[in-house]
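Everything below concerns the one structure shown next.
One chain of protein is taken out of this complex; the other chains stay put.
In this document, chain identifiers A, B and C correspond to the written order of the chains, with residue numbering beginning at 1 in each.
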Amino acid sequence: MINKKVADAHEAIRDIEDGKTVMLGGFGLCGIPENCIAALVKKGIKDLTCISNNAGVDDFGIGLLLKTRQVKKMISSYVGENAEFERQLLSGELEVELIPQGTLATRCMAAGYGMPAIFTPAGVGTEVAEGKETRIFEGKEYLMEYAFDADFALVKAWKGDTAGNLIFRSTSRNFNPVMAMAGKITIAEVEILVEPGELDPDHIHTPGVYVHRIFQGSAYEKRIEQRTVRTQD
Amino acid sequence: MINKKVADAHEAIRDIEDGKTVMLGGFGLCGIPENCIAALVKKGIKDLTCISNNAGVDDFGIGLLLKTRQVKKMISSYVGENAEFERQLLSGELEVELIPQGTLATRCMAAGYGMPAIFTPAGVGTEVAEGKETRIFEGKEYLMEYAFDADFALVKAWKGDTAGNLIFRSTSRNFNPVMAMAGKITIAEVEILVEPGELDPDHIHTPGVYVHRIFQGSAYEKRIEQRTVRTQD
Amino acid sequence: MLDKNGIARRIAKEIKDGYYVNLGIGIPTLVANYIPTGINVVLQSENGLLGMGPFPFEGEEDPDLINAGKQTITTLPGSSIFDSAMSFGMIRSQKIDLTILGAMEVSENGDIANWKIPGKMVKGMGGAMDLVASAKNIIVAMQHINKVGESKLLPKCTLPLTGVNCIKKIVTELAVLDVLPEGGFRLIERAPGVSVDFIKQSTSGKLFTEADVKEMELN
Partner (left out) sequence: MLDKNGIARRIAKEIKDGYYVNLGIGIPTLVANYIPTGINVVLQSENGLLGMGPFPFEGEEDPDLINAGKQTITTLPGSSIFDSAMSFGMIRSQKIDLTILGAMEVSENGDIANWKIPGKMVKGMGGAMDLVASAKNIIVAMQHINKVGESKLLPKCTLPLTGVNCIKKIVTELAVLDVLPEGGFRLIERAPGVSVDFIKQSTSGKLFTEADVKEMELN
């Protein structure tokens, strides 16, 4: 097998430079590449275009990159939980492109599947459709949306092996597999890194061919955004 | 959970009628819905259009349906191992549409993902492209291919639960998950049928929402098409 | 007049045995509490889960297991997990039988606006545009009248649209209404204690009523 293991987040992101387009997996704060984000903050890379479903919260997730003003543009479907984001957006420091969540996911998948464009009904007749090619199939209107072209994808998995195979846990899967397929260079951080042969080939969500670097992350906070519970009856 | 369990193949295929379009999972003889095929033969339904990567061999797989002349048209990528197939094709009894394997798989996926059409470079400049719309993206030419529209999909999984969730084993996965997503009615036969809760949600390849009926098959022959071995050193 | 839970209770009656249902944030989430026993329903959460269960017991929260509202949840036996592309794939291919979501405005031709108010911070459409453009059966749960007393059921939406020509049914604190294919709202039921006249006054879009409009049954 081909060994994709690198020592840590710092080594993994070594060639991410100012102005690059970076996908970040996760939904809310669930399944986000915590170690990679911390390394990006530490390295201080600027003018990033970030493709991620959400923008984190003020002091966690992509919010950390916003606080240090490393993000030039966010491409997301929902950015609602972040006051610093709002401030930068209103002041014109930050550019934002909002796209429907399914379109976001499918444009990632399209890149990973070598499909230059896809058709989706999401956004037809709305401002999302402005300037976009539309097409009618069997009486229903669709927008043509293009595959993403991202320099890097940063994803977080539960388990991985040094061949780059990834297994996600529960709903922390979300955007991670489709972004893993979509990055020109895909960096995976995992909670548990094992040797090839320890993962059941039938259980692998992302085959190693899509992953260029992998490392075992540390000190996962896995912050809960909305702790909702029921009481014992 | 919604209970998708039916008693057997006979009940599962109860409403497949003459002239329907039926997808059948499998690659060669690996992962084919043996019980459903046997039930179709027994029921004697005629004039089927079958979408399947291969056409079986003379006395197994879809070959059984060919022998009884139940197939009007085959849509496949490779049909090479079947003398009866050849005879019917040359005599004009059988219609065949050959399409590239990746196009076949992706047209299934497109149906399951609600994408009316996809773009693929496969077949550009060949007779496969005849009469098809082409389009250039970033200097490369693609064909536009339409999502399949199949009345039924018959798939074979290793394990399943009564909620319709499916887990495939090894390379018998092949076309089964994408066809499972693509059928208007999807029928799954499994080697082991369990109650909801017995399968790990993270291990499920096909979510139950795509499966309309499920039953535990019996007497799987799982014939090997090309037994290749090495000798012990 | 219904409160939020009343709206949720009324909507729950629309759910049929064997339905796969996507519940939006807000009132729609409450619907899960009122699904009649004996009705088997599977809840989809568009972040990648079929078979969403109730909130976890205190101390059993799993940060890796949330719903599309980012709330900690549980799974039920028979649930499955998938990625975001497959999640919206099954939404687009209409495998989800019913979508219930909130709205700021609905127009008499079934347009919906629920994601953006000009001049206010935009949070994003999330999955709403995909859901409304794809679902074959959408129920809107919303207030009939906004906070300044204006109808939210309009001849034409004034806010930026989320989707066009897609809403079939609306349940508000005052009424159940269908959106007619040819345009216009049809009053189906009135909330307990609410008069047809009051519903007429509260509906700015074209409203069709019949002689006898029955009162909702909530059980």
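Odds and ends about this structure:
Everything that follows uses one rule, which is that contacts are C-beta pairs under 8 Å (C-beta built on N, C-alpha and C of every residue); 3 or more make two chains touch, one makes a residue touch a chain.
For clarity, every value in this text was computed on a predicted model and none was experimentally measured.
The chain not shown here makes contact, within the complete complex, with A, B. Among the residues B:Lys4, B:Lys159, B:Arg173 or B:His212, only B:Arg173 touches the chain that is left out of the figure. When the missing chain is restored to the complex, the residue among B:Pro33, B:Gly63, B:Pro121 or B:Gly183 that touches it is B:Pro121. Within the full complex, the residue among B:Val41, B:Ala105 or B:Val194 touching the omitted chain is B:Ala105. Not every partner is drawn; the one left out touches chain B at residues 27-31, 53, 76-80, 86, 89-90, 96, 98, 100-106, 108-109, 120-128, 158, 168-178, 205, 222-232. Interface with the hidden chain, as seen from chain A, comprises residues 1-3, 111-115, 161-163, 165, 181, 195-197, 201-202, 204, 207-210.
The rule is simple: only the chains that are shown with their structure count from here on.
Taken as a graph of touching chains, this assembly is fully connected, with contact between every pair of chains. With centres defined by CA atoms alone, the chain at the far end from chain C is B.
Separating the CA-averaged centres of chain A and chain C is a span of 28 Å.
Chain B and chain C have centres, each the mean of its CA atoms, that are 36 Å apart.
For chain B, the set of residues that touch two or more other chains comprises 113-115, 201-202.
For chain C, the set of residues that touch two or more other chains comprises 49, 75, 81-82, 85, 88-89, 91-92, 134.
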